[in-house]
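Complex shown without one protein chain; remaining protein chains in place.
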Amino acid sequence: MSLQVQRLSKRFGGLAAVDEVSFDALSGAVTAVIGPNGAGKTTVLNLVSGVFASDGGSVFLDGVEISLQPAWQRARHGLARTFQTPQLFEGMTVLETVMIGAHMQAKAGLLSVLARLPKVRKEEESLRLRAEEALDYIGISPTQWQRIALELPYGLQRKVEIARAVAMQATTFLLDEPAAGLNRSETSALSDLFLKLRADGKCVILIEHNMEMVMRISDHVVVMNFGRKIAEGRPYEVQANAAVVEAYLGVEEEEC
Amino acid sequence: MDQLLQNAISALAAGAIYSIAALGFGVVYNATKVMNFAHGEFLMMGALISAALVNSAGVQVVLAVAIASVIVTLLGIILDRYVIQMAVRKTVLTAVMITIGAGIAFRGLMVVTVGRDMLFPPAFEGIKTVTVGSIYLPSQVIWILLLLAALSVALAYLFSSTRLGKAMRAASDNPRAAMLCGIDIRAMSLVAFAIAASTGALAGAFVAPISSAFYESGLFFGLKGFAAAMLGGLGNPIGAVLGGMLIGLIETGSAGYVTSVFKDAIALGLLILVLIVKPDGLLGRAEAKRV
Partner (left out) sequence: MTTIPSSEIKPALAVVILVIVAYFLAPTDFHLTVLTIVAIHGIAAVALTLAFGYAGLISLGSSAFFGLGAYTAAFAVQKMGLPSLVGLLMGVLVCGTTGYLLARPLLRLNSHYLAMATLALGVVAYIVYGQARPFTGGLDPGIFGLEPLQIFGFKLAGPRQMYWVCWGALLISCLAGANLVHSARGRAMRALRTSEVATSCLGVDTVGLRVMVFALSSSLIGLAGGLYAFFMRSFAASAFDPGLSIDILMMVLIGSMSTLWGAVVGALVITVLPNLLEGFEHYKLLVFGLAMVAVMVFFPNGLVQSIVDAFKAAVLRRSGSVATDDAERRAAP
């Protein structure tokens, strides 16, 4: 199981936000995508998940080409994603939000639903069960399950979003700056969570600015700048790479 | 051939009215991003009030039209300042329903004040019917075309060369930046509604001698104005005139082939088609698409 991105491109007007980016992300591994602000990392995520249509290149999920599929079909193939700001739903409880993650499991036809036949009720029960399992896996306590998701503290909101992705029983996770706005202990808990997903054989792809986290848990790092991939490799290799240092810190000016 | 040209002249008159309606509708949309579903009622009220003043109160035509325009403009300002801007929540549906409700209220106001009768005011004096060969240009049609010309020039001048016009354009293009430059957004919105209401009222008053004044005619004035605006490109003034003329032509052109009732349906069908196939209209929207 894995994700392959080949020569992915996206232009907005005259600007190439993403320019022929290629990389592979393996399952059972954490791949981090890093780079300065505006490097195009979120755009790559949007292209891979199908939110934007690409202007070139292809995406393969577990060997199947998904480049032309709309977002919802890619999700059905096992691709889950979270957003820079948690996209939770108005008026819905934590449990309901995570239950939507399990939506793909609901197969009853419309007429059965309208009549609320026993098989529909059974399905609801199993959706609920799946959501509860996901919430347990993430470590969100049952006391929180009936609270309105949008009223929770930020760190918890992020966890709910990830629980929702887990409920999808996805094989591949695209996470957009999951540690943003979290304190040290929350970040540490999140890292442990990602390592758990990794141990369970999932393909975890992480856009992150938190270098400590990236260095600690990534197996593979892809560095982007100005829409292009400028380096990739194991964390310590990338750290030493001159181009990467330049991208983040600039080049030393000659003294006048 | 002569019949064709004669038909084209009726088309001109109808088209001019739709153009003016589209212009006013576009001005409000540009300024406020609100689609005023009550716009047609401005035309209806202009027609009805001026017709009532002329027929029942014997008021002189010029004065009647002026009074009607002032009243309708005031109602337009009230709609913006005391209704739309007061809304607690401003989603699209809310704005749409508010303007629809306002339209119904305007209609109801007319019923209470002027009544449900269809009024037939006389044609304006001052211009004689022009005859070229066997084709005649009725005086009222000339008046309508003059109105369109005058309003087009006035609006073009307003938006290109006056401070107010430039302020309005700034406000519609980038409200935040405009506010930072000291432009009062709410005042711009009021001016836009005033323009829409006054131009609409004038158009209605000018066309009343031809098409009669009736409290129910707002819906069709409005829908055809929308059709003209969407066809030419929403918010695009040249598009508004082009769209209006096209709708007028298509309507009159089809009058020979379908019954007069269906000709209304044609303009509407065109509106639906434009919305679905090319919502930017023929000449494109006035605003540039931001990346």
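By letter and in written order, the chains are A and B; residue numbering begins at 1 in each of them.
The rule we apply is simple: a residue touches a chain if its C-beta (ideal position, glycine included) is under 8 Å from a C-beta of that chain, and two chains touch if they have at least 3 such contacts.
Since the model is a prediction, treat every value here as computed from it, not as a measurement.
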Exercise. When the whole complex is taken into account, which chains on show are touched by the absent chain?
Worked result: A, B
Seminar exercise, completed: Of B:Ala57, B:Val132, B:Leu180 or B:Ile276, the residue touching the omitted chain is B:Ile276
Exercise. Looking at A:Thr31, A:Ser49, A:Asn210 or A:Asn225, which residue reaches the missing chain?
Worked result: A:Ser49
Exercise. Given the contact definition stated above, which residue among B:Ala21, B:Val72, B:Ile98 or B:Val191 touches the chain not shown here?
Worked result: B:Ile98
Exercise. Given the contact definition stated above, which residue among B:Val111, B:Val130 or B:Val153 touches the chain not shown here?
Worked result: B:Val111
For this session: Quick one: say which of A:Gly38, A:Pro70, A:Pro142 or A:Gly201 touches the chain that got left out.
Result: A:Pro70
Exercise. Which chain B residues touch the hidden chain?
Worked result: 35, 37, 83, 86-89, 91-94, 96-98, 100-109, 111-112, 219, 223, 226-227, 230, 259, 261-262, 264-265, 268-269, 271-272, 275-276, 279
Exercise. On chain A, what residues meet the omitted chain?
Worked result: 49-51, 70-73, 75-76, 80-81, 83, 87-93, 96-97, 99-104, 106, 108, 110, 113-116, 120-121, 123-124, 127, 146-148, 164, 168
